[in-house]
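Left out: one protein chain. Kept in place: all the others.
Naming follows writing order (A, B and C), and every chain is counted from residue 1.
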Amino acid sequence: MIIKTIGIIGNGDPNPELNDIAEEMGRYIALAGYSLVTGGLHGVMEAASKGAHQIKPRLETARVIGVLPGTDKAEGNKYLDYAIPSGIGWARNQIVILASDIVVAIGGGAGTLTEIGYAWAYKKPILAFDDVAGWSNEVAGKKIDNKRNDQIIRVSTPREAIQIINELFETKV
Amino acid sequence: MIIKTIGIIGNGDPNPELNDIAEEMGRYIALAGYSLVTGGLHGVMEAASKGAHQIKPRLETARVIGVLPGTDKAEGNKYLDYAIPSGIGWARNQIVILASDIVVAIGGGAGTLTEIGYAWAYKKPILAFDDVAGWSNEVAGKKIDNKRNDQIIRVSTPREAIQIINELFETKV
Amino acid sequence: MIIKTIGIIGNGDPNPELNDIAEEMGRYIALAGYSLVTGGLHGVMEAASKGAHQIKPRLETARVIGVLPGTDKAEGNKYLDYAIPSGIGWARNQIVILASDIVVAIGGGAGTLTEIGYAWAYKKPILAFDDVAGWSNEVAGKKIDNKRNDQIIRVSTPREAIQIINELFETKV
Partner (left out) sequence: MIIKTIGIIGNGDPNPELNDIAEEMGRYIALAGYSLVTGGLHGVMEAASKGAHQIKPRLETARVIGVLPGTDKAEGNKYLDYAIPSGIGWARNQIVILASDIVVAIGGGAGTLTEIGYAWAYKKPILAFDDVAGWSNEVAGKKIDNKRNDQIIRVSTPREAIQIINELFETKV
């Protein structure tokens, strides 16, 4: 059976506040037995990967997957179990989203904005952290366009987010 | 010498108000001798293509290029001179942007949002129409993140937009 | 540490002879603790996935990854642990190769030919089964062009192939 996956998107640059959220979010995801999907690089992507990687022992369905923009596995952060170099640059943002059953946004700039757009267009449930700098706060609780009846789910803490994720898997996804 | 290109992005669904702007914008672009790049489908993409196509005689540098998501040229609207099927789905939004020297947003939903994100990330000058429904109005006059010093240029009319485009080609691009 | 991956490429149509080889190859790969990467669909891809999936208990580094052409995880065969929908059509063949440390070709038509081309271009060690119908037999023991000093390694049995793979990981990759 295909392993459930949660995508985490957000700033690629270091940001202590966002990274703390991402790392805790990664731990919760691994504890729940979901695999983590990110863009495989740094900032929020690395912090979430680190969090998921810290859980010991990890359930065997709780792995860390990085879908990289370049052609070399070595480009990824050091917490990846699976490095998937795409070689398609930032167009890989489409794949980060498609490989995720549910998407969680933590801050984020232009790259994250493309991922939020893809997540909405590809009908993925989206959770967005408010009270942080970046696009996740801008879109939390809103709709991107009128093609979906739901909205981006506003969350404030990783604990709240993982509860919603668990519920989504039970009901909606 | 490589022909100058203007990308127009916006709603793929029919919207009379946006389409009027797009069609007029397409006419100005063709009159100025720039080639038009869009995603090649309908709504704003088709209206802009129609506008550019209407100019007769057209300068030979004023052609209409559609970068399509699918694999078949026939997917494009009927005003395309060049159909470039990408076969990469909405990841083709990256190519619409990269193929454009300057990007003009007219309304837009989730797909347009990915294009705005790419345009910012790839350092393209961006013009966004205000006073319309959709993402162009939301981002007009703003920054997407702090990686650029400029901001998205707010415009209200195609005439204003083409003047700014002409100036950008003289100075910045 | 990033988990080692073996890519298996070949016919997407059912072919009993090729599928037997692919299934046995999949078993050897899982037994050795490598994860399997394929295009996630049917024929050789499915048979290899089935073989890897059969091993019980499986080492936790022996998972089955399918990089799909479409946008939906449900497109994949039923033996996938991880489904990575790319949404980029057959351009995903580039990613199947980039995600693999070593590539094994078993028969194959036009799609497999693109993957052999990518594998050579991206400097991946390639093993190709001879004495089967399809492109793997055509290229076994040959060079694709003069940009590499090595050649495609000719193999005739899965047992022989896995020994070479083990040696490659010890020395070359």
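The working rule: a contact is a pair of C-beta atoms (placed from the backbone, for glycine too) under 8 Å apart; a residue touches a chain by one contact, two chains touch by 3 or more.
Note that the structure is predicted; figures quoted are calculated from it, not measured.
Considering the intact complex, the chain excluded from display touches A, B, C. Interface note for the absent chain: among B:A83, B:A133 or B:I164, the touching residue is B:A83. Considering the whole complex, the residue from B:S35, B:T112 or B:N137 that touches the absent chain is B:S35.
Per the touch definition above, the residue from B:L41, B:I95 or B:A110 contacting the chain not shown is B:I95. Summarising the interface, chain C meets the missing chain with residues 88-91, 93-95, 109-114, 116-118, 120-122, 134, 144-147. Those residues of chain B that touch the chain absent from the view are 2-3, 5, 35, 60, 63, 65, 67, 71, 73, 76, 80-88, 91, 94-95, 98-99, 101, 122. Taking the whole complex into account, chain A touches the unshown chain at residues 71, 87-91.
Going forward, only the chains that are shown with their structure count from here on.
Least step count on the touch graph, chain B to chain C: 1. Between the Cα centres of chain B and chain C there is a gap of 41 Å. Per-chain CA centroids place chain A at a distance of 30 Å from chain B. In chain B, the residues touching two or more other chains are 88-91.
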